[in-house]
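What you see is the complex with one protein chain gone and the rest in place.
The block that comes next holds chain A.
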Amino acid sequence: MPSAPIYPTTSPQIPPVSSPLPPLLQTPSGLALLEIQGTLNSTLAPSANGSLEVGSLSFPLYDPDSPPEDTAWHKKVWLYVGKNQRMTGEVKKLAKPLAMLRRRDGSGGMVEEEGVGEEVEVVEIVRWKVLFTQRPEPMGAGGGT
């Protein structure tokens, strides 16, 4: 099988894609990683634009005016799921940074192309993730504190 090239990021975003996440989790491409024990399942149909509302993600202890050495906010991240559940997680540094690779044609699809060498690109290098390992807690409607 022919070798498949892995191209470095050809055009790092300048300026970086704007992101609602805390700067520590921001990357030039805007991509970030979230990991949960379990999966997000839903019996609801997706909306017209093909996406499904999950809930919301917040960093309750994060204060943009605090110095970067202040890392207490890492320990509390909330993922509200649906109307009734909340998961608590943390911001965690990856043991090894991860390169995010994507097929270069940009379609992101799994196209079967006989005889064509597949080309892959490093889209981002990620060093942090948000990790949820605890069971969701039931929340009253309207969310808790």
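Some observations on this one:
By definition in this document, contacts are C-beta pairs under 8 Å (C-beta built on N, C-alpha and C of every residue); 3 or more make two chains touch, one makes a residue touch a chain; residues count from 1.
We adopt the following convention: contacts and distances are computed from a predicted model.
For the chain of the complex excluded from view, the name given in UniProt is "Sister chromatid cohesion protein Dcc1" [choices: "Alkyl transferase", "Synovial sarcoma, X breakpoint 2 interacting protein a", "Centromere protein X" or "Sister chromatid cohesion protein Dcc1"].
The chain not displayed touches chain A at residues 1-9, 17-23, 30-42, 46, 49-60, 62, 64, 78-80, 96-103, 108-110, 112-115, 118, 120, 122-123, 125, 129, 131, 133, 143.
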